[in-house]
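Note that one protein chain is taken out, while the other chains of the complex remain in position.
Chain IDs A and B follow the sequence of writing; residue 1 opens each chain.
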Amino acid sequence: MARAVSLRRRTVATIAAWAIGFLIFFPILWTIITSFKTELEAFSTPPKFLFFEWTTENYGIVQERSNYLRFVSNSLILSIGSTLVALLFAIPAAWAMAFAPGKRTKDLLMWMLSTKMMPPVGALIPVYLIFRDMGLLDSRGGLIAVLFLLNLPIIVWMLYTYFKEIPGEILEAARMDGASLWKELVYVLAPMAVPGIASTLLLNIILAWNEAFWTLNLTTSAAAPLTAFIASYSSPEGLFWAKLSAASTMAIAPILVLGWFAQKQLVRGLTFGAVK
Amino acid sequence: MATQQTRLLGKLAVAPSVVVLFLWMIVPLALTIWFSLLRYNLLDPGNESFVGFLNYEYFLTDPAFFAALGNSLKLVFAVLAISIIGGTLLALLLDQAIVGRNIVRLMVIAPFFVMPTVSALVWKNMFMHPVSGLFAWLMKSVGLEPVDWFAQYPLTAVIIMVAWQWLPFATLILLTAIQSLDEEQKEAAEMDGAPPLAYFFYIVLPHLARPITVVILIETIFLLNVFAEIYVTGTGGPAGNLPYLVYFQGLLNFDVGGASAGGIVAVVLANIVAFFLIRMIGRNLEG
């Protein structure tokens, strides 16, 4: 294990990796840098990389002009809300699948996964019409429902793979010790599954935060989250690069941080436990 | 392995999730199928009539359909190729003894967390703008004529944006897989005197076969559904894919019947992919 890797090889690999990593990260870095420029400098040719008048005015303007905080709160409400509702449904389901499996449990899991394969365009028109007729267009409640259904299969799956790793004997020991099902879940399963539940929560907040098919098609303003807000920059405000950058930076920063924390779980969640 | 009482509780615990998912799957699908058989225009409400497969006939003979289908497939294949090949190489590189590997890894996977609308606008304006974009400046500074990406190569532009988001995904998963390669197997290969290339082809690649398949299948599902990047950059005309065409037909042209037929075509396409993916993951579940 601990063996000397030749210094040359190490140097070459390190330089190559940092160069490629920097290139891949550059668009994000560039967005962040641009958000601190004035519009004029943002446009300047040749571009200014570090030596310009740093300013935070764009952030203030973005908030002032478009009530940015409303979109943030919509994003927060939609992503956290839909994830919490989904957990409420998924924790009991995953418990049952992991610890009291029946003959059809595996088929059920597969079927849940298959609902995820359904392309949204196949459902867009009827969902749109149903929402229109029920007055759910541009409502947070309607969108929470959609995002909840969209991510429920992934949440059930992730929790299932985490619960599966908890030895059933421990729950049986609790049963022998006289714990009711409720106490078994609260005192034994939940504390042991905290890391799993937390990472499931994290990953699904990320997915819901970035969801940009339904949020674009089912909202206009009142319930619009950041995805829709940023989309509104497509024209002609898109020409205000500094403000676009400021808005973008604020939209991706929190999720970037969460994402970095959730790397490992992301692999597991998105591959449905096939790669760990 | 449980008592009847726990099994009964289990069924009760699973039921709510199953019921809502079932409704979510079946109701819109049934309605879409139904609409696809109607002449149904939102501008002409109350005049719906049954037309059989006429919508399919129109949709499938529309040149826009073939253009969209072609764009869908090109997008999927191009991004797959970039992310799988690039991801494998990158994963191999990141598996080396690198100074500051964790930081490099953070930088590499970051694009995956960027919301599609942000990615689309940042690329379109700040990088691919024909006059003031960074690419234009780069090309001019080496004496080349700047490219107007979205006018000249709209699909390529979309592919670059989408690949930028999915390359990190492939890299992350393949890196995780490489790092799970048994240390003793590596040492055994070394004892056997396997040179690096042989080591890659005989040990690493077979080990990656499964994760690569998983990446291909999962990316395909998502890539078939790319929408925001096309919608936001306004490249729906030349580079629109199937989802965009359905959106365009239904919500911009108000032709519900035609759009629904398109939706069903997309469902069939996705199901072909899903068939393989589900079997694949199902097999993993056994192991």
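The working rule: a contact is a pair of C-beta atoms (placed from the backbone, for glycine too) under 8 Å apart; a residue touches a chain by one contact, two chains touch by 3 or more.
In this text, contacts and distances are computed from a predicted model.
Chemist: So which of "Exporter of polyketide antibiotics", "2-oxoacid ferredoxin oxidoreductase", "ABC transporter ATP-binding protein" or "Cation antiporter NADH dehydrogenase subunit" is the UniProt name of the chain that got left out?
Modeler: "ABC transporter ATP-binding protein"
Chemist: Would you mind spotting which of A:M110, A:M192, A:L239 or A:L258 touches the chain that isn't drawn?
Modeler: Of the candidates A:M110, A:M192, A:L239 or A:L258, A:M192 is in touch with the missing chain.
Chemist: Thinking of the whole complex, not just what is shown, which of A:V12, A:A173 or A:A253 touches the missing chain?
Modeler: In the full complex, the listed residue that touches the missing chain is A:A173.
Chemist: Just checking the interface: what residues of chain A touch the absent partner chain?
Modeler: Against the missing chain, chain A presents residues 167, 169-170, 172-179, 183, 187-188, 191-192.
Chemist: In the full complex, which bits of chain B touch the chain not displayed? Write them out.
Modeler: Contacting residues on chain B, toward the hidden partner: 1-5.
Rule of thumb we're sticking to: only the chains that are shown with their structure count from here on.
Chemist: Per the centroid of Cα atoms for each chain, what is the distance between chain A and chain B, given in Å?
Modeler: One centre to the other, that is 16 Å.
Chemist: Show which residues of chain B lie in contact with chain A when the two form their complex.
Modeler: For chain B paired with chain A, touching residues are 1-2, 6-7, 9-14, 16-18, 20-21, 24-25, 27-29, 31-32, 35, 90, 93-94, 96-101, 103-127, 132, 134, 137, 141, 164, 167-169, 172-173, 176-177, 180, 183, 210-211, 214-215, 218, 221, 224-225, 227-228, 231-234, 242-243, 246-247, 250-251, 256, 259-260, 262-264, 266-267, 269-271, 273-274, 277-278, 280-282, 284-285.
Chemist: Along chain A, where are the residues that touch chain B in the complex?
Modeler: Listed in rising order, the residues of chain A that touch chain B are 1, 5, 9-10, 13-14, 16-18, 20-22, 24-25, 27-28, 30-31, 34, 43, 45-47, 89-90, 92-93, 95-97, 99-102, 106, 108-110, 112-130, 149, 152-153, 156, 168, 181, 206, 209-210, 212-213, 216-217, 226-228, 230-231, 233-235, 238-239, 241, 244-245, 248, 251-252, 255-256, 258-260, 263-264, 266-267, 270-276.
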